[in-house]
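All protein chains of the complex are present and in place, except for one that has been dropped.
Chain naming follows the written order as A and B, and within any one chain the residues start at number 1.
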Amino acid sequence: MSREITITALKYNPSDCNSKPTFVDYKLQEEPGMTLYIALTKIKATVDHDLSSDFVCRAGICGACGMIINGKPKLACKTLTSDFKDGKIELLPLPTFPLIKDLSVDTGSWMKNMSIRVNSWIVTNEKTDISKLEKRIEPEVADEVFELDRCIECGLCVAGCSTAIMRKDFVGAVGLNRVARFSIDPHDERTDEDFYELIGDDEGIFGCMSLLACEDYCPKNLPLQSKIAYMRRKMIKV
Amino acid sequence: MSQENIIESLTGKTSKKKKSRIPAKLDFLQSATGLILAIFMIFHMLFVSTILISKDFMYSVTKAFELSFIFEGGSTVPVFISILIIFIIFIFHAFLAMRKFPISYKEVLRLKTHSDLMNHGDTKLWIIQVVTGFLLFFLGSVHLYIMLTNPGNIGPFASSDRVYSDTMWPLYILLLIAVEFHGAIGLYRLSVKWGWFEGSDPKKSRKRLKKAKWILSGVMLVLGAATLVAYMKIGAEHQSNYGERYTIQTEVQNAY
Partner (left out) sequence: MHIRYTDALIIGGGLAGLRSAIATSERGLDTIVLSLVPVKRSHSSAAQGGMQASLGNSIMGEGDNEDIHFSDTVKGSDWGCDQEVARMFVQTAPKAIRELAAWGVPWNRVVKGERAVVINAKHTTITEKEEAHGLINARDFGGTKKWRTCYTADATGHTMLYAVTNEAMKRGVVIEDKKEAISLIMKDGQCFGAIVRDLKKGGLSAYVAKGTMIATGGYGRIYKQSTNATICKGTGHAIALEAGAYLGNMEAIQFHPTPMVPSGILLTEGCRGDGGVLRDKDGYRFMPDYEPEKKDLASRDVVSRRMLEHIKKGKGVKSSYGDHLWLDISILGREHIEKNLRDVQDISMTFNGIDPADKDENGWMPVLPMQHYSMGGIRTTPKGQSVNIKGLFSCGEAACWDMHGFNRLGGNSVSETVVAGMIVGNYFADFCEETGIAIDTKMVQDELGKQDEYILGILACDGNEKIFDIKDKMRNIMQDKVGIFRNGKDLEEAVEELKILLQKTKNITVANKCRLLNPELEEAYKVPMMLKVALCVAKGARDRTESRGAHFREDYLKRDDENWLNRTISYWKNKDDLEPALKYEELDIMKMEIPPAFRGYGRKGFILENPLSQKRQEEVDKIIENHKSDRGSLQEKLMPYELQAEYKIKNQRLGDEDE
């Protein structure tokens, strides 16, 4: 027996001078295995063609659909409506990112700025001859790098972060994790001094207050707590 | 004005084209001062709570702090110096921690809404720290100033008189609550911040640390409350003899 659920979404189009922020309720019949992706797609196709949200892979891989779902930052595509016992779901756009419209936010520009700021790439003077055998890497080291490379830049760590909420220049767990990732990559020749230049300030590693919402809401279960601590210990010694 | 400062404030880099190391030092010092204060508070509590064992014991511990084994009858100088050092660390810690506070209306609104919506444990704990930290600016300063100006007035009667007859007890109740929350949360935060006691499973260790934090807060609050009650009781009994100092002999005479 399916039940009726109520989805409440914050609607607002900042680029439209007539738009005022309002909460809108949508009632719909729940289906077995219904995710918020399915629910919102249905709402968009039937009740409100004008509701904007960001879904791409709808499988928790691409990180596009972060939202505040009943107060918590989550990936909407991986959230089942059946998880909410009272059938009431309130959706808000992710804070800390510029709002595009309704539930759609501009994580792209934010993440691009972050990537450029922490030089999120391999830095090396070594020239690779790609016709020759690849550089050998210890398998465990490759696994360790992969572990941190799993970040999908969904922005939930930033949206959950009290520092980021207050200080818009904070690099976020996503940025600190990225630096940790390159610092353990054997292809990267950067030293701790070099990394200090990227994150050695209050907008970087020293802005983190260790409230660990990043760790608690990361949909990929990245070891953010220990990696941020690791970077902090390193940076303090520089 | 130093040119180095001008260069850094305008360009964000030192004259060697490097980032300043000051933020690293400040971050470290915030933690270090916090750790010192927290450890101090634990020992402070253990010391004042000796009254629960006996007045004599508390008295002899006090005298030991006054280095009575060196100076005949003890000296207030070492106590004064200790308090002064703690006061300086306290002010410095407050100054460093203030950097993290929400300051503008927008920041306060955003932080409060965020925390209320999310209902996330560690975030709420931090807000408790902000509030208790703010209270401690005043409560701690008052207490420390009084002790600094009366380093000799520590003892079973002197302290009790202060608590009861000088009506310091309302301040001490608030101070106790603020300190024990602030300190225990602070110690927990220090552990996760620097990755202490991480072990092989940081998630599990964090749970344990959090449990330890609650236990510490609880034990300290109970101990503190009991101690305060003890001083209140002595203070009430001793009201008529306000200002009289405790001696071991008095105790012996009273026993008869």
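Quick notes
The criterion applied here is as follows: a residue touches a chain if its C-beta (ideal position, glycine included) is under 8 Å from a C-beta of that chain, and two chains touch if they have at least 3 such contacts.
The shown structure was predicted, so the numbers you read here are calculated from the model rather than taken from an experiment.
Counting contacts over the entire complex, the absent chain touches A. Across A:Lys27, A:Lys88 or A:Arg150, the single residue that touches the chain missing here is A:Arg150.
Contact residues of subunit A toward the unshown chain are 13, 15-16, 32-33, 35, 44-46, 49-52, 54-64, 78, 80, 100-101, 106-109, 111-112, 115-116, 119-122, 124, 126, 128, 130-139, 142-143, 145-146, 149-150, 152-153, 182, 185, 187-188.
Here, only the chains that are shown with their structure count from here on.
Subunit B has its Cα centroid 38 Å from the Cα centroid of subunit A.
Across the interface of their complex, subunit A is touched by residues 18-21, 23-24, 26-28, 99-100, 102, 107, 110-111, 114-120, 122-123, 125-126, 189, 192-195, 198, 202-203, 206 of subunit B. For subunit A in complex with subunit B, the residues that touch the partner chain are 68, 71-73, 92, 95, 160, 162-163, 165-166, 193, 196-197, 200-202, 205-206, 208-213, 216, 223, 225-226, 229-230, 232-233, 235-236, 238.
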